[in-house]
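Of the protein chains in this complex, one is absent; all others appear in place.
Let's turn to subunit A:
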Amino acid sequence: MPDVKRRSSLIRSPQFSSLVILMVLLAVFAIADANFLSPLNISNMMAFLPELGIIALGMTLLLTAGEFDLSVGAVFGLAPVIVMLLVQSGQVDIGVALLAGLLLCVAIGAINGLIVTKIGISSFLVTLSMLLVVRGAALYITQGFPLKSWDQPGFFVTLLAGSFNIGTFRFYTSLWWFIALSLLAIYVLHYAKLGNWISAIGSNRNAAVARGVPADAVKIWLFILTSVLAGLAGMISAFRISAASPVAGTGYELEVIAMVVVGGTALTGGRGTILGTIVGALMLRSIRNGIVLIGVPGLAYNIFVGVIILAMLILHALLQKNAARS
């Protein structure tokens, strides 16, 4: 009996249906084009995966607490721009510049969080405005031109965008960042006291507050975390391609939210899953690579991404409904 019960609760879990969909997707792409599973393509996917994946981890925690952040794509663009400008000015060391960039992210996240919690404006409106401010700032200070990034080898470059080979696969250190941060996020959300608070706040904020949970403080810190992760991801990306573009990360906010939701985290808060988000990140990454490989024309690309995301969400909802009924 308990075995059956456990099995049905596993099937009912949102991560499970996401995993099934991911497997189907991978199978379809692998059959459609043999190159999909080639070392080159897998290496390529693993290079891109962490950059959005890292942001998605923060977004999962934030969504679970009942808020979301539309400014992550803009922060992804601005943070490395600031770092590069500081380095190019010749006044500061690269380490200091990176720190300054992350501190800026802390400030952006704190402003988002403070306005949402203390003034009580919805995070949709606050972070949408922040998106415009941050993206506008990046464009203005660069006058719209991409900056040449730091391309001299060194400790920080290796730390953020170093690469290594395992057999015929080429991986970036960012993959380690993603794995380490994922493990940390799984621990915090599912096993730590803080995770209990995050889920409770998103599920029923008043109940959490009535039990003495500092809901506002938790939310503000989650906004800061998400912003910092977005900035970190932006720096990783800029080092990898050796350029900091003021328009980098455009549209990432929606793609990240799609990853999180496709993975099974509730858009309405209360229910979050890091494992699901990892599956969701893998899913969107394989869609992006897969449809290029099977030869979808470049300009039609987003149509396919959108349709496939919608299809996945519908499938997801149906699987969930079925599982709940049985």
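Methods note: a contact is a pair of C-beta atoms (placed from the backbone, for glycine too) under 8 Å apart; a residue touches a chain by one contact, two chains touch by 3 or more; residues count from 1.
The rule we apply is simple: contacts and distances are computed from a predicted model.
As stated in its UniProt record, the chain not included in the shown complex is "Sugar ABC transporter", which appears among "Sugar ABC transporter", "Glutathione import ATP-binding protein GsiA", "Amino acid permease" or "Acyl carrier protein". From the options A:44, A:88, A:163 or A:204, the residue with contact to the unseen chain in the full assembly is A:204. Contact with the chain not shown here comes from a single listed residue; of A:114, A:159 or A:194, that residue is A:194. For subunit A, the list of residues touching the undisplayed chain reads 187-188, 191-194, 196-197, 199-200, 202-204, 206-213, 266, 270-271.
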